[in-house]
Structure formats: C-alpha cells, structure tokens
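This report refers to the structure that appears directly beneath it.
Missing here: one protein chain of the complex. Every other protein chain is in place.
And then chain A:
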Amino acid sequence: MTPPVIEIAHATVGYDGRPVLRDVSLTVTAGEVVAVLGANGSGKSTLVRAALGLVPVGAGSVALFGTPRRRFRQWHRIGYVPQRLGAGSGVPATVREVVASGRLARRGVLRPAGRADREAVAAALDTVGLADRAGDPVSTLSGGQQQRTLIARALAGGPELLVLDEPTAGVDAASQEAFAGALRSFRDGGGTVLLVAHELGPLRPLISRAVVVHQGGIAHDGAVPEPAGHHADPDHEHVHPHCDEEPARLWTGI
C-alpha cells in the first residue's frame, strides 16, 4: 500500500512559542481533494504551512509521501500556491518568468532551462488561460490573473500534490471558474489537492473531504458542511475581496 501523501500526527504548531494549533492530526491520501476550512485566525493556513515546513512544528510529526518532513527532498512532487504574489519584487518580471520558477524544483539550481522546461511552462499557462499574457509584467495583471499565474507556476513542475493557501480569496468570478477547471483537470490526472479556503464557491463540487479548523484544533473531518447564514443565500456572491479583519461567519456554527 502506498503511504499517505501527507501525514500530520499530533502536531503542535506555533509562532514565538505561542501555540496556534494543538495536537492536530491530518492524513491526506492520494487522489483526495481536501479542503481545510475555518474562520480567519483559526489556524487553517498554519496547518498547511506546517505540513510544508514553512512553520516549525513543535511536538508531533509531519511526513510527506511517507518520508519524515525533515528528510524529505523530493520537492518536485509538491506544487505550492501561496495566498498572493509576494509584494517583495521591486523589479518587473513577466508572467512567463514567474511560472518558469516552478521548474526549479525539478531541474535544480545549476542546470539551464531546456526545451522540456519551456514546454511545461507553456502548457501550464494554457491550463490557466494566460497563454496570451505570457510576456506581460505580472504587476499589470488583475488579482485573479496573478493568482492564476501562481497556480501555473505550481503546475509547471508537474507535481503530484497541490497545496493551495486561500486560492480564491479576492478573485473575480471568471478567474475562479478558470481556477476550478484547472483543479479539476489536475485531479482527473490523478493529482492530490490540499487547499485552504474561507469559502468554496465554484470549487465545492470538487472537494472530496472537508476539515474544519476551529480554535487551534480540528473540529470536523468528513463531508463538506453546508453553508450557513447569508452565505447560504443563493444570491450571495462569493467574490468579496480577502480581508483579514473580516469576522468569520461561515463555519462558526459547527
């Protein structure tokens, strides 16, 4: 039997000695599409960041593809999509250049980009519908298009697991649909997905399992819960921009 793609066991995670998550366990097996849901500040992003080693894990263990995280080196098997494009860039970069970074995990630091790399980048741009913007600076793209750029970057490496941190927060409806389509074809190709979301929107039919993080622990692990409150209103548009201060309404009833 193949080992789980992600296995977090009794992990305690925190910043500066202040625990955000206490004794949480999560197992993701190949082919699953798992959504981590929760209010803002509940620790849902911290959970996936801990799985990737971006946040130190105090107690407990994390394993990726059956290897303890500290000894894990096959990073090309993972495609990571952060919440937004880092604001750190003071120099222009084209969409193609950003997406090409996604090939580094596969090709290493010293080998120059070859034909396979260029083809993978072009294919990833096609998948997210940005092939016509490849030569444009990313700073001229809309928020949704920038998010699609980051997904293309993750897909370009040909990963087996996609980890996405709030991929649809503040993203326009067209980009959300393009994104759902890209995720569907990734899943149909045998990929595994772990994504953090505040609300699911058009992604809902894709999700095979939902994990709800609440007050530093896992409050629910199973079927996707039905939305409550005004989010359940069929007229409610799930496209409001991301805002950290927004009080959580969706999952607090669980």
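What we mean here is this: a contact is a pair of C-beta atoms (placed from the backbone, for glycine too) under 8 Å apart; a residue touches a chain by one contact, two chains touch by 3 or more; residues count from 1.
Just so it is clear, contacts and distances are computed from a predicted model.
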Item to complete: Would you mind picking the UniProt name of the chain not drawn here, from "Ion-translocating oxidoreductase complex subunit D", "Metal ABC transporter permease", "Cytochrome c-type biogenesis protein" or "Acyl-CoA dehydrogenase family protein"?
Response: "Metal ABC transporter permease"
Worksheet entry | Residue in contact with the excluded chain [from A:S25, A:T140 or A:Q215] | A:T140
Worksheet entry | Interface residues of chain A (partner: the chain not displayed) | 52-54, 73-76, 78, 80, 82, 84-94, 96-98, 100-102, 104-105, 109-110, 112-113, 135-137, 139-146, 153, 157, 163, 170, 172, 241
